Every structure is written in C-alpha cells, then in structure tokens.
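Let me begin by handing over the structure; questions about it come next.
Here is chain A:
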Amino acid sequence: MASVKLKNIHKEFNGVKILKGIDLDVNDGEFCVFVGPSGCGKSTLLRIISGLDDASSGEIEIADKDVTHADPIDRGIAMVFQSYALYPHLTVRDNIGFGLSLAKRPKNEINERVNTAAKMLQLEALLDRKPKDLSGGQRQRVAIGRAIVRNPEVFLFDEPLSNLDAALRSKMRLELTELHAELNATMIYVTHDQIEAMTMADKIVVLNAGHVEQVGTPMELYHHPKTPFVAGFIGSPKMNLFEGQTAQEHGADIYGIRPEHLTLSTQTGKWQGVIKHIEHLGADVIVHIQVQALGTLVARADGDFAVTTGSEIYATPQQGREHFLSK
Partner candidate 1 sequence: MKRQQVIIGIVALVLGVLLFATPFMFIGITAVKSAAEASHLGLSLPSKWLFWENFMAVIKARNYMLLLAYFNSTVITVGAISLLAVSAAMIGYVIQRRPSKWNGFIYALILAGLMIPPAVVPTIWLLKELHLFKTLHGMILIQVAYGLSFSVLLFRSFIASIPRDLDEAAIIDGAKPWQVFFKVILPLLKPITITVVLVQSVTIFNDFTNPLYYLPGKDNVTVQLTLYNFQSQFSSQMNLLFMNILLVTIPPLIMFIFFNKQIVKGMTAGAVKG
Partner candidate 2 sequence: MKDLVKKLTVIAFAFSAVSAASAVELSILIDNNPDTVALTQALTLAYSKKHPDVKFEMELRPGGAEGDNIVKTRLATGEMADVFIYNSGSLLQALRPSRTLEPINDIANFSNILSSFTSTVSDKKGNVYAVPAQTAMGGGILYNKRLYKELGLKVPMTWKEFMANCAIIAAKSKAAPIAQTYRDSWTSQLIVLADYYNVQSEQPNFADDYTNNKAKFATTPSALRGFEKLQQVSEAGYFNDYYGAATYNDGLNMVATGKAAHYPMLTFAIPAININTPDQINDVGFFAQPGDDASKNGLTVWMPNAFYLPKEGDHKDIAKDFLSYVATVDACNTITNAIGANGPYLIKGCTLPDNVFPAVKDMLPYFQVEGRTAPALEFLSPIKGPMLEQLTVEVGSSIRTAKSAAELYDQDVEKQAKQLNLPNW
C-alpha cells in the first residue's frame, strides 16, 4: 500500500501561478480530501498527482518512489472523473476491463476481476449495457468499478459526486466510505463541498489560492481553524467573523463564533440586536440578527425557538467556543 508525498509543488500556466509550493503527506490507507473554492488549484493538484499534468517544479513520491516524471500508468493510481469519462462505445464490462485489456492480461483474469468489481458495486446486471443506458448513479459506480478493478495503490477522485442529485449524493458518500473501509486503500478526493469533506475524510486539506491553508482531521478543522479562511469555509452555516474591537481585545485580527455556539435570549445577553430574517429548517432555525456594533450575526437555535422577525433579541457566545484568528 502506499503513501503520497508532495514536496514543494509549483504550477504555473501561461504566467499564472496556480500552485504556490504545496507540501503534503498522505498516509497509507488514508482518506484524504482536498477541499477549497473553485479555482483554488485542488483539481490541478490532483492532476499532477495522477500524472496527467506535470508540475512546474517540486517532487511527488508515491509508495516511497519518486514518480515526478513517471507516466500515469506507472504511478499505481486510478482516477474517477467528475464526468465519469465512460467510453461511450464500450459496454460496462469493457469499460471496467479496458485498462486490463490494454495491459494485455489474459481474458479469464480480466473477466474474473471485472466480475468481482461488479459484484462489489452491484453492477452485475448491467455489465452488457452501454453507458448511455445507465442512470447517473450507475454510471458513477461504473467509473468507480473501472478504478477498483486495477487494484491501484492510490485512488484519485475528482469531484465524483457533483453531477448527482442530493439524495443520491448522500447515499454515494456512504458507499464510498464503506468502499474505503473495504479496500483499505489510499484515497485522495477533491471536492468543493465541505460537507463531503467533513463526512468522508480522515484528513482534510483546505486549499486556497494555490496554497495549503490547513491540514487536519475534520474535527480539528472544525474546532481549531487556524485561518479565517478555514474558519469560514468549514461548517454550515458559516462561522460569524468580525474584525474590530472584539478581536483586538484578544490581540487578534478577527473574532469568530459559529452560529451553533451562540445562545439566544429575549431578555439578556452580550449583544443586543433585531431579528431581520428567520430560516426554519425544522429541527433548527437559523436566525439573522442585525447587531449595531457588529453587523449581521447568524445564529442557530432549536427548532421550537419562537421569535418573530423584527423583534429584539440578545445573543451570547458560549464559553470556550470563541475563535481568535490572525489574518
């Protein structure tokens, strides 16, 4: 099995710096998620690991071998594309077995391995269909099957769930997590969706504008974001972030408090404001409060918290849940 090491990866394209020195270790068997807004360079980084693109400088090691200049096939990786990239002219069986047949494996071995993968992904009934006859979720599974069948040391996923509807997406999240447990392979997964990152990852790498903002487990990032970017990116609704007096009092640039870490009261509290807008989610309500000193403060409260728009309210941060961040 394999670890992935990135050393000082730079990527420049037409004079634009896309990656500005990425250092990263992904451990053997780890489920590592690259997350960040679009244009942060996460897909580029994945393509560099895959060998589809070359880094402008820097080194890549997979399973302790320097693969910086190796072809994709020599890196022991498999990749699942956002568009699935299924070969439209081939059946599901041939799609899954394509790499093996390129490698000139014997027919019965290919068959056996394709069947195994198909079984694992419940694709057996679909093996003789063409991709155009499959649903989105089925195509997704074929794409994963194509990756599994080659027994790679490292799986690369490029936003694999973004073309699915919400229900299917959460189902596939679960399946992928199970798959990871079953295969126990190293997986690198790119997404812009922080929920996917939080729910699936062993390790999250937050990328922003071509550099790594922070690396850590989901909970580390949630509880201890090191930069305002990470603080704002992880968690939903977004953390409330304010510059100004409150932050300065603690020697920081920015003060942050998550909506779920605010206690609301109609009587008293730290900040007084007026409710501008309420979103009812059922179990929770999200309350947007106009606070004179701060601006808009978003808070999460219990679903039966009964307030009305326009009424006055007080919000208090919970002890020890406050973040003081430098720019």
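Per the selection procedure, all candidates are chains of the complex that A comes from, given by their letters.
We adopt the following convention: a residue touches a chain if its C-beta (ideal position, glycine included) is under 8 Å from a C-beta of that chain, and two chains touch if they have at least 3 such contacts; residues count from 1.
Source: prediction; values computed, not measured.
Only one of 1 or 2 makes contact with chain A in this complex, and that is candidate 1. The part of chain A that touches candidate 1 in the complex is made up of residues 50-52, 71-73, 77-79, 81-89, 98-99, 102-103, 146, 150.
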